[in-house]
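Partial complex: the chains shown occupy the same locations as in the complete assembly.
Chain naming follows the written order as A, B and C, and within any one chain the residues start at number 1.
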């Protein structure tokens, strides 16, 4: 017997009776012609920050990579398995997206783990510890800012890590070349789970600001 | 000036005027109490297969990892950066999800690349080539089945890769222990972009079948 | 000849023809009965953050101390001239205010001076340098957070200095005793000049949040 958790089956039934009939033509043509999204989103796995919900995006609109902490590691052509680099390469070279948005969010568990100086490995492999160690230098500096509140430190590191990922995007030759030619634009955004506010990175200053809507 | 692609700003405006008001209380309590999703989804980055759309899922419902080809590599506690393993560890050990669903889909570009015996690297780093080589042995076998049509080979490898990822999930000690105790269930699903059909893996046979709705 | 800058005379004419007639009874009774404000505000001298404007306050409502950076120095009963301590003592002991609000604001020139490691004295007395040195330890820590943007560091120190001033308020015996009896409440607020937003300090966490309006 095929089996899925009941909440997923219920959700799928809603999709088929609700959204799908209105979008079936779109799904069909996307199947025939292939996807051609203009925008890649690098987002977190967090269940509260789904890019398609936040950007009210339909099928075919967003190519979405999601990992813990929405991190992009630096370019490392060493022949190892790099899921993030693979998705980036596919989006830029094959789909030729015009925009890459790194979208972080408030109350990120990965960022919290990076800031937690007493963080104990979750399993013998310590995959989260190792993965978040990508931003360890920043995390140590921020963790030492003890006059900021825990929430202020968390928000600061969330935003630093977005800027860090954008900087790493530029270590990929294909990204920096296309950005130099004006064919690819990099963006940062931060979603406040608590209020639904979206804060967008100012490219000149690196600050996060609320766009006029 | 903060800047986002116009289609994202438009989408965000729709979110704030449409879906958000109805769900603001949910976002707020999720922010205060933290996320507690029951289900992790491993899905593809493809712009046509957003899990939240297909399962009509609200905020807090799905913890979603997305990479090219919805692949889970085998357990490899080697101290390297493993984004997929990190997300898995976080979902199982910290969030204590009850279900993990590997969801593939039709017309997957990653699977197509794996089947393409003339596939040329997309960039000097060849990250996609390396990433999809995780399923190279299966891909070679399927590619040799020349009496199947191209579409049949594609669908076959898409489903094989789902079963492969589920098998790899079981190489993680935490997954196999919790599955043995009945606290964690693994599922496979395959979404047909063209028709909107969801096919669910039969755990006994490995076949993909359409659930009764 | 009595002389005032023309813009003040014009403003005073507007006051007498506009607001004053509506409030003359209130002024008169406040003159007869004395002031009895419920709330003391410690605010900055900055021309963009007038508490009476921001809180739409009428005559008699707010007892307002304003200095550069809205700082409260620690209790120091050394017999020297302390204008801030004098105002505090008068508000608490004589007027018996029920609330003290320390209100900072964005883009504060005093805070900017404190963060500027190359800050040169404005005059031989270096009064600003000395005054802002009250928060020098915090300023040095924040100035070293080079992965935060200049604006992020500025906002962080603005908020730290509000918490610092509130902590110093509690070093005054009269404040801590009355707070302990529930007769006096301390608050923090931060005004965003650019957007008009008021952020209010959460007393439990020290975070600044936007109140529901």
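We adopt the following convention: a contact is a pair of C-beta atoms (placed from the backbone, for glycine too) under 8 Å apart; a residue touches a chain by one contact, two chains touch by 3 or more.
Note that the coordinates shown come from a computational prediction; the quantities given were computed from them, not determined experimentally.
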| item | value |
| --- | --- |
| Full count of same-sequence chains in the assembly - 3 placed in this view | 4 |
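Just so we're on the same page, only the chains that are shown with their structure count from here on.
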| item | value |
| --- | --- |
| For chain A and chain C, chains touching each | none |
| Centre distance in Å when chain A and chain B are each reduced to the mean of their C-alpha atoms | 15 |
| Interchain centroid distance [CA atoms averaged], chain B/chain C, Å | 53 |
| In chain C, residues with contacts to at least two other chains | none |
| Sites on chain B touched by chain A in the complex | 1-5, 7-9, 11-16, 18-20, 24, 27-28, 30-32, 34-35, 37-40, 45-48, 50, 52-57, 59-68, 71, 73, 75, 77, 79-91, 93-95, 98-99, 101, 106-107, 109-110, 122-128, 130-132, 134, 172-174, 185, 187, 189, 193-196, 198-204, 208-211, 213 |
| Complex interface listing, chain C residues touching chain A | 138, 141-142, 144-145, 147-152, 156, 159-160, 163-164, 195, 205-207, 210 |
